[in-house]
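One protein chain omitted, others in place.
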Amino acid sequence: MIWIFDLIILVFLVITAIISLQVKDLLSAAMILGVYSFLMCLLWSGMGAVDVAFTEAAVGAGVSAVFLISTVLRTSRRSSD
Amino acid sequence: MKILGIITVIITGFLLLQAERDFPDWGDAASPASDNRLSQHYITETINETRVSNMVTAVLADYRGYDTMFETVVIFTAGIAIIGILRVYGPSTKLEHPEPTLDTEKPDLIIETTCRLLIPIIQLFALYVIAHGHYSPGGGFQGGVIFGAAFILLALARDLQTAQKWVPENRVLNLAAIGIFIYAGHGVLSLIFGENFLDYSILTKVLPGDAIDARYHSMLGVEIGVAFTVTAIMFSIYSNLASNGKMEEGI
Partner (left out) sequence: MELLQSIADSFNYWIYIILMMIGLYALVAKNNLVKKLIGMSIFQTAIILFYVSIGYKDGATIPILYEHQAHHGHHDAGHGDAEDAHHDVEHAVEEAAKEIHAVAEDHADGHDAHADDHDTLVDSHDAHTSSAIHAEDFANPLVHVLMLTAIVVGVATLGVGLAITQKLYGEFGSIEESEIIEQIRTGK
């Protein structure tokens, strides 16, 4: 029954990817990209790639979100598209 | 530009969906990626040749040592590039556009206390991840990122100056260089003893145990080198991005 779990995560991945690109507030976009990374991490740990999932949880959801947020706060927060 | 983008995406996506039929079946153990001598050798022989349970760590630090070494160099180069792009020394006068003002209130008591309690635990966990990478998921990259994240948390909770007291800029860069030095040192040492670059089994001459033990121990040494570089570069990138290259006040 693990494939149902997979299916739900895959659908949510596409939804979060589209939302993070469509939202006008860049701070929200960075946070939603963090959610996307965590979903990706769940999917990979389900596939048996625990090392990759661990790295993604530390890097994608943690550090890269912080980098994006610090840039957004140092530049402008609004996006035209 | 939007129409151009949509056309590009539709054409590329259509071609890739056509190619999808030739992909191996989902979860097929006989797919070309898995059904070759190299992958099977990594799975079955790692434990005999290196005594490491986690195959990923063994392949990362031993079998594909060159690859990992130059990935580390790439990270180091990226850190140097960011310093080259952003870092401003001295008071900057040429700024047409005023910097966005950030309200810098006194840090909250709860946040400060929580971070004070949390940071040692995060650092301990990072050390565990680095050292226990032979038996569980983990290793130099993950541990290094977590260790760097501990310093980033300190800079976020207090301010960049407090974090800079613990890890000043020049010390950070020295640390990054030391990490690569440790990694390359293992390779050069094996060269000196008359073996190939990064062939750890010859290091029995300086490490305890037999040739397998030497590979086991030098893998840990290499992971520590990677962790040094990744920790330093992660914090360096953060402090440059957060202070716009001035290293005065963070976000």
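Which chain is which? They are A and B, in the order written, and residues in each are numbered from 1.
Please note the rule applied: a contact is a pair of C-beta atoms (placed from the backbone, for glycine too) under 8 Å apart; a residue touches a chain by one contact, two chains touch by 3 or more.
Fair warning: this is a prediction, and the values are worked out from it, not measured in the lab.
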{"item": "Hidden-chain contact residue, picked from the options B:154, B:214 or B:241", "value": "B:241"}
{"item": "Residue among B:137, B:179 or B:250 that touches the chain left out of view", "value": "B:137"}
{"item": "Interface residues of chain B (partner: the chain not displayed)", "value": "1-2, 4-6, 8-9, 12-13, 16-17, 20, 23-29, 31, 33-34, 38-40, 42-44, 47-48, 51, 53-56, 59-60, 64, 67-68, 71, 74-75, 78-79, 81-82, 85-86, 95-97, 135-137, 141, 145, 230, 233-234, 237, 240-241, 244-245"}
{"item": "Residues from chain A at the interface with the omitted partner, ascending", "value": "3-4, 6-7, 10, 13-14, 17-18, 20-21, 26, 29-30, 33, 36-37, 40, 43-44, 47-52, 55-56, 59-60, 63-64, 67-68, 70-72, 74-76, 79-81"}
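To be clear about the criterion, only the chains that are shown with their structure count from here on.
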{"item": "Rounded Å distance, chain A centre to chain B centre (Cα mean)", "value": "19"}
{"item": "Touching residues (chain side chain B, partner chain A) in the complex", "value": "54, 56-57, 99-100, 102, 137-139, 141-142, 145-146, 148-149, 152, 156, 234, 237-238, 241-242, 244, 250-251"}
{"item": "Parts of chain A lying in touch with chain B, wherever the complex brings them together", "value": "50-51, 53-55, 58-59, 62-63, 66-67, 69-71, 73-76"}
